[in-house]
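Beneath this line is the structure, given in structure tokens, with notes to follow.
A selection of the complex's chains, in situ.
By written order: A and B. Residues from 1 in each chain.
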Amino acid sequence: MKVVIIGGGSSYTPEIIEGLILRQDEFPVDFITLVDIESGKEKLEIVGQLAKRMIEKAGVSIELSWTLDRREALDGADFVSTQIRVGGLKAREKDERIPLSHGLIGQETNGAGGIFKAFRTIPVLLDLAKDVSEICPDAWIINFTNPAGIVTEALLKHGVHKRVIGVCNIPYNMTQSAAEILKEDPNNVRIEFIGMNHFVFGSKVLVNGEDKLSKIIEALVNQSVDFSPANIVSSGWSETFLRAMNMLPNPYHQYYYQNESTLKKDLKAYQDNGTRAEQVQVIEEELFNEYKNPQLDIKPEALEKRGGAYYSDVACSLMSSIYNNSQNIMTVNTLNNGAIVDLAEDSVIEVNCLITKEGPVPLTVGRLPQQIKADILMMKAFEEQAIKASISGDYRDAYLAFVMNPLIKDEKKAKVILDELLNAHKEYLPQFDL
Amino acid sequence: MKVVIIGGGSSYTPEIIEGLILRQDEFPVDFITLVDIESGKEKLEIVGQLAKRMIEKAGVSIELSWTLDRREALDGADFVSTQIRVGGLKAREKDERIPLSHGLIGQETNGAGGIFKAFRTIPVLLDLAKDVSEICPDAWIINFTNPAGIVTEALLKHGVHKRVIGVCNIPYNMTQSAAEILKEDPNNVRIEFIGMNHFVFGSKVLVNGEDKLSKIIEALVNQSVDFSPANIVSSGWSETFLRAMNMLPNPYHQYYYQNESTLKKDLKAYQDNGTRAEQVQVIEEELFNEYKNPQLDIKPEALEKRGGAYYSDVACSLMSSIYNNSQNIMTVNTLNNGAIVDLAEDSVIEVNCLITKEGPVPLTVGRLPQQIKADILMMKAFEEQAIKASISGDYRDAYLAFVMNPLIKDEKKAKVILDELLNAHKEYLPQFDL
């Protein structure tokens, strides 16, 4: 069995290597190939060497290699994981700074920044999907490149390769936190998720099949417990909101339901410390310095403090479940196919699925609960437009995606920010006529 | 034939009286009864006397009466028009002032103010519908009480009387303006409308069956022509927005797509001149002073400056078309029934209909164009929640309607404004446990 990691020079790679090592019994990988592009060559070398040391230390029989030749790497692949960042952290910095400088949320996966991440990423991944379809047509693409939901929908709707699954660590993190609150083993806790990536809600918290949602809400009301990944700290939901919604929001919801205060907080943080991208650049530098240490032969602890922790763990579990036809339940991004009645069959949603050898099969959810229907329908229609613009490269399509996004909306500001971002990112937007 | 006017003491009544007089040949009304409530007794008397003078002057054989006994008035009615304002302009003043004082749009039909107008109005009209269903089951209710779309959906979904049509002057005004721009007779111009009341877009401007939308957009781009009713002045759409949307927005869209600038403008106006309700109170006083003049026997010109001009004209045309089974096309609020594929069959939409003796039959529209799909779906889901809360009187339902409304949204502000409005209006909200 062969796993190919696109964006193998990423600082996250040691986590996925660790995940594969730990699962070697149930999921016996023979080959791992790390792939990156010319500009990531140095990092790829560092990560490759570290991974090699990790495998040696673990004493497992995995053959590791790294290369800049993607097509060669794909030969014989069973799983292809994607963790790329087109334009790197420099591009992210612009996605955050430019909207903030005009008084709007500037964020890597939501609002104007998220739209531009989609614009830069989708064409690159559609191209990868073409290669996969040609070279290793039975392979599964496990996409954890953000905005994961939008990217996965673009691949499944417009790509030639249909074996694509999107993953995110939010459902995983929320489940872990719920288990902690309930003092239960996370393996016995299953949240029923409804919605789509970064806009998903938890409607039930099942422990051995019994719903403990009200206990979690009580805990949130009383102790202000948060479900937050490292880079998104939610400022606490009001009791009225939690009780009326009667569902678990995810940390990204603060951009929508606490827009003013979140923006204020983000603007202050930006003025005080610059963008999150700039901070991450520092963290990354430190990480790579650590990675270079020839003594290091395990995943460094520091990595867990980085935002995307557990992404790779989720990805490894998913690959193993597919390989073993485990028929367990995981929350992934896949085609709706009727699971949420109000959405189109070919919409990508984030929902609980039975994981089989043939991929994820969503469990039916039914109609959207009224309290989230308005926003879910709106966000999905916006996403469709963002995907359309990503592919067409049409200025008006891009403008409409901005106007349809609730974090932008203003018809005049939309143009100003759009123009500035198009200009800033033009080297990564070949589809646009700039 | 008998027409009953609920809210007969309204300052708009002379317009509807004039409309009925002018159509006497095609639509021979025998009886008109004006109905009002105790607190509107004086105004009813003034308007009744003026209407009487108007009918006498016109020399038509209409028998006019006015009464506070609604059930008696309904006896034998063929058409029942509703133009009520529960709580009067005093209540409107609060709908405008309270949200504005917290930095949100304060408006009589949109946002928090519009929701509370729905809360006060829906129970009263459901009660009327029960009377109509009992006393004059074949009569048509022509509702032009705002928020007209929400109120009509509430009546059609939850009322016992199914012959209800909602009307608004926005489509009429937009058609008039389009005709003016194109230098065409308005009777030859038909705009294809998509959406719902106060959130309707024009997708085609047909002159003798040919689409002139691009000419209108050109005119809007070049000369900043506006489609505005008297009380809503749109500040002009950008060229980018108009060309990308490729549809005609209505004036209310400024609250959504120009939120920041509109709010700024409205806040300034509020600080300078108080609420629109306060201004209207002055206008109304002047109007009633004029109405009292025993010399006055026609509709006074001043009335046209009032915001809701042409509402009554639309209502009279509609009644005549039903009576005559005219099979002409009018834009009204009625059950979707498949016309917009993306919405439920029992949603009320504002759309072009064939007007027949059996009521309006919508012309199919098909799928929502992508550029408006996000907002239309969101607004409709919000409206459903607002209707639910209007009937249940449940605090959480009301709170969710606030959170689902894009002009409120903020989970904490929603509570503050909701609480203040509930307290301010409590005498008109018997369904809430306050």
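A few comments on the model shown:
The working rule: contacts are C-beta pairs under 8 Å (C-beta built on N, C-alpha and C of every residue); 3 or more make two chains touch, one makes a residue touch a chain.
From a predicted model like this one, the values you see are computed outputs, not experimental measurements.
Because all chains derive from one sequence, the complete complex can be expressed as a copy number, which is 4 in this file against the 2 shown.
Here is the rule we use: only the chains that are shown with their structure count from here on.
Rounded to a multiple of 5, the C-alpha superposition of chain A onto chain B involves a rotation of 180 degrees.
Once the centre of each chain is set as its mean CA position, chain A and chain B turn out to be 45 Å apart.
If you check the complex, the residues on chain A that touch chain B are 237-238, 240-241, 243-245, 256-261, 370-371, 373-375, 377-379, 381-382, 384-385, 388, 396, 399-400, 403-404, 406, 409-415.
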